[in-house]
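Note that one protein chain is taken out, while the other chains of the complex remain in position.
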Amino acid sequence: MSESKDPRVPTGIKGLDEMLGGGFPKGHVVLVTGLPGTGKTCFGLQFLLAGSALGEKGVFLSLEEDAPQLMESGRRFGWPVDESVSAGRLKIIRLDPKETKQNLQRIQGSLGKELKELGAQRIVVDSVSLLNMLSDGEAERRTTLFGLAGACRGAGATTLLTAEADPTHPSISRDGLSEYVADGVVLLGYSQAEEGLRVGLSMRVLKMRRTAHARTVQPYRIGPGGIDVDAKAVDFGRGF
Amino acid sequence: MSESKDPRVPTGIKGLDEMLGGGFPKGHVVLVTGLPGTGKTCFGLQFLLAGSALGEKGVFLSLEEDAPQLMESGRRFGWPVDESVSAGRLKIIRLDPKETKQNLQRIQGSLGKELKELGAQRIVVDSVSLLNMLSDGEAERRTTLFGLAGACRGAGATTLLTAEADPTHPSISRDGLSEYVADGVVLLGYSQAEEGLRVGLSMRVLKMRRTAHARTVQPYRIGPGGIDVDAKAVDFGRGF
Amino acid sequence: MSESKDPRVPTGIKGLDEMLGGGFPKGHVVLVTGLPGTGKTCFGLQFLLAGSALGEKGVFLSLEEDAPQLMESGRRFGWPVDESVSAGRLKIIRLDPKETKQNLQRIQGSLGKELKELGAQRIVVDSVSLLNMLSDGEAERRTTLFGLAGACRGAGATTLLTAEADPTHPSISRDGLSEYVADGVVLLGYSQAEEGLRVGLSMRVLKMRRTAHARTVQPYRIGPGGIDVDAKAVDFGRGF
Amino acid sequence: MSESKDPRVPTGIKGLDEMLGGGFPKGHVVLVTGLPGTGKTCFGLQFLLAGSALGEKGVFLSLEEDAPQLMESGRRFGWPVDESVSAGRLKIIRLDPKETKQNLQRIQGSLGKELKELGAQRIVVDSVSLLNMLSDGEAERRTTLFGLAGACRGAGATTLLTAEADPTHPSISRDGLSEYVADGVVLLGYSQAEEGLRVGLSMRVLKMRRTAHARTVQPYRIGPGGIDVDAKAVDFGRGF
Amino acid sequence: MSESKDPRVPTGIKGLDEMLGGGFPKGHVVLVTGLPGTGKTCFGLQFLLAGSALGEKGVFLSLEEDAPQLMESGRRFGWPVDESVSAGRLKIIRLDPKETKQNLQRIQGSLGKELKELGAQRIVVDSVSLLNMLSDGEAERRTTLFGLAGACRGAGATTLLTAEADPTHPSISRDGLSEYVADGVVLLGYSQAEEGLRVGLSMRVLKMRRTAHARTVQPYRIGPGGIDVDAKAVDFGRGF
Partner (left out) sequence: MSESKDPRVPTGIKGLDEMLGGGFPKGHVVLVTGLPGTGKTCFGLQFLLAGSALGEKGVFLSLEEDAPQLMESGRRFGWPVDESVSAGRLKIIRLDPKETKQNLQRIQGSLGKELKELGAQRIVVDSVSLLNMLSDGEAERRTTLFGLAGACRGAGATTLLTAEADPTHPSISRDGLSEYVADGVVLLGYSQAEEGLRVGLSMRVLKMRRTAHARTVQPYRIGPGGIDVDAKAVDFGRGF
């Protein structure tokens, strides 16, 4: 299988790229699901900065944090967020949850065109859980989520959606809907919390269409340079 | 029991055919239930390509992915999807979830006739979970699902419906309704995820009307050629 | 206790008759509850064919399968379904779930009279879960179910209602209502599914009014001749 | 404490009387909660027949079974139900669940007067779960249940209410409401069902106002003469 | 810390006073939560009689039992309830659950004034679960509960509210609301019920504002003189 037929988008997380055989398949919408504190926002920023380092354009659609907060988060990890913004390779679009109706209209209206005009190759939405929480009723929820995913796909970008995990079933998202628009699902999880013990983090590729992927559960940490997957024991095998 | 009295439709998955004593009974509506990443879409494509190889016509009713994505998925597994489409032995019908009302009307209206005119011998619906999620209210849900199953049966085809498993009870579908229209249920499941360990996949025939079937839980993998069931330890016995 | 005072209706399942001390008490409405694939429809057919062999008339009220499918299921088990139908000892009444309102009206209206005129000694309803699912709202559900049970009792028949088990509590029906109209409850269950192991089936008489019954859990299989209970270890004792 | 100050109503179940220090306190409303098949109706009949043997009048308010069925159940246990009825010491009042509205009106209207005129010293309601299921909405449910309990108390009788246990929490009733009108709660439970093993029954006095009672879990069986508690190991202690 | 700055109200249960460092802090609203049969009503009476023995006035607001029943319960434990009532140190106010609306109006209206005029130093409400069950809708529930707690606080009394525990999470009340009006929570619980074994009772102070308290789980019994906590192993430590 030649590279040209199977273009990959490096995730910015070396160990995860190993688990995926090179990165996310280009054009995929990937859902990153995890409980609070598992590093979903960090994952999103790291993904965009990895693109920026390759000269790609990225857009961060933020429902949870303001742009200055996100920028500061990036600086803390030592990432060149300011340079990326100046160079037009990183754009943060704030969808303020207090302006619910305007945001929903924008998503179903002009957003697709905006993203296309920006020429975004990578898009992050952080988080679709909040998006769904802002929508009233199942129908509006579906319309908004499908509209958003459609806008991202339509822009030709590889998209990463973050979502809160369901506390009862941490392998699905809290809204139980986001999985339906995704080509792939990456789970961020905790080991059991016990007094006096460090609570570990682990990553698993639950699903990734049109590519083989590891089906192992890999430990990771959120270190000074971002998410760092321990790729020892990656059993890639030949499985899809 | 002579073959002519018990016509079988090979599933395209050798190990599963062993578990079923030759394949799905002809004309059955079979539900394939599994959590995300267990290969339900792959199963559906594999089922249709197996028919195409036998010269049968197949229709893929897709609610989740676009035709080009599905075609690409098939190519990745090395299946002759392009040839099958050209030869008229594979047709992908996209039911875009964004056009909810049109789809529901089509299903309850012209779809049965369309399927009959196409002469489809195999039909896949991927997935009925999304179909049910698009319907509003219990009554519409029932009407749509029963209408769809009726259209497939009316066309004389052997039908495979995929459905998301309920995370709490992975042996039933998430909507809890699809089982009622099915003659058979095949479960795709995970072994427990543990850090550093490969997460295994296993298949079980929960129910299959009018045929004996194995009641064992068989490991499988999604390899470069699709789903591959490890048929060792199939305890077919003589049970139904 | 003389036989004449305690007339029994053999179930067609020898081991179960042993567990019940001879069969269902005549005139009882018995609920058979189980998860998909436990053989509820098979149980119903077997019960009617056992009656037919004794010259009794039986009616199968089918909400899930069409008459030809049911007939075929019976033939597969080697039962003389065609002869029974020809001889007027087996009648299949199809209540098509797509014609919801007509069915509900019939059940609350003419059905009791129909059953009485047919002189049915055994009646099977497969399944009351679907019946309840078709009714809208608690009140309609109750009216329909109580009406149906009343029609069967009024016809003087011994009745078997099948119901889906609740996945969370497999010892009760999914609607949680059917138990209220039943004099007896028979549970069909699974042993825990584990990879590489055969999933066993087991039967338990949870409740049976006006008769002592075994309170043991007995393994069974669905073999080429239908349900076959392993009656070893039946601890009938003297308990009710 | 002299007997005259602590009048007791023997339950008809010797082992239970031991657990209670002589029987139910006179005038109590006692809830008997259990899953199907634990013998709740049997308990109720046994309680009334014990009273009849002492020359007391009893009323059985039946929502589940018809009078002939109940009479037959009693005869099977060898109890003199016909004599008791003839002698006016047992009266069965059928509250047909199909005549919902009439029943609810009767309960809130004339029932209290009826019970008083009958001079009932013991009353059984079988079951309040069905009563609650027939009521629509919380408010009607409460009014009906409180009205019923009030009518029984007002008649000066000692009352036994049967209720379905909640499958999830078998120590409470399914409606979660009946406990509020009861002075005492007796639980009928199952041991865990396992293949090849007899499923045991056990009884526990969860609560009984104004009397000390055993706080042990006692095995019982439903034998040819009714419920029979194994009173070995009753640890009455001195606890309330 | 001098006594005058930290006035305590002895609970009437010696072992609990040890767990609390002398009793409930004066003026607290304390929630006593437990499953049926754990002795909540007994606790309430015992608390008031302890006050009466010290010459304090107490009011028992009863939603579950009538005054004569409560008086009789007290006599059974050998408490001087009649003397206390005669001396004006115990007053039972019956809030009949059948007169729902009048009660709710009284609670939100005149009750605060009544309690103040009575000069109650101790108040028991048995139970707030029933109070909440009688209220329709969340808003009415909140208004009633907050109104009641306000009336008790406004009267300057130390108040004990009893509440049914949630069967799923026995450390919270069934309505999940009562905790919000309480300064302290005392849990009454069961050890696991097992056949042939005595079911034990244990008490835990979950929370008590403005005082250190033991964080141990202490066994107790309901003996002939009321609740009796085994204070061995009270690990008061110095914790709050």
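Here the chain labels run A, B, C, D and E in written order, and each chain numbers its own residues starting at 1.
We adopt the following convention: a residue touches a chain if its C-beta (ideal position, glycine included) is under 8 Å from a C-beta of that chain, and two chains touch if they have at least 3 such contacts.
The model shown is predicted, which means the values in this text are computed figures rather than measured ones.
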Kindly name the visible chains that come into contact with the excluded chain.
-> A, E
Check each of A:Ile13, A:Val29 or A:Cys42 against the chain that is not shown and name the one that touches it.
-> A:Cys42
May I ask which residue of E:Gly22, E:Pro80, E:Gly200 or E:Gly223 touches the chain that does not appear here?
-> E:Gly200
Going by the touch rule given at the top, which residues of chain A touch the chain that is not shown?
-> 35-37, 39, 41-42, 64-65, 69, 72-73, 76-77, 97-98, 100, 129-130, 133-134, 136, 164, 167-168, 174, 193-201, 221-224
If you put the missing chain back, which residues of chain E would it touch?
-> 1, 6, 138-139, 142-143, 146-147, 150, 166, 168-169, 171-172, 176-177, 179-180, 183, 185, 191, 200, 202, 204-212, 214-219, 233, 235, 237-240
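Basically, only the chains that are shown with their structure count from here on.
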Angular offset of chain B relative to chain D [C-alpha, multiple of 5 degrees] = 120
So which chain is farthest from chain D, going by the mean of the CA atoms in each chain?
-> A
Between chain E and chain D, is it the same set of residue numbers doing the touching on each side, over half shared, or a different set?
-> different
Approximate Å spacing (C-alpha centroids) for the pair chain B, chain C | 30
CA centre of chain B versus CA centre of chain E: separation in Å?
-> 59
What parts of chain C, by residue number, touch at least two of the other chains?
-> 168, 200
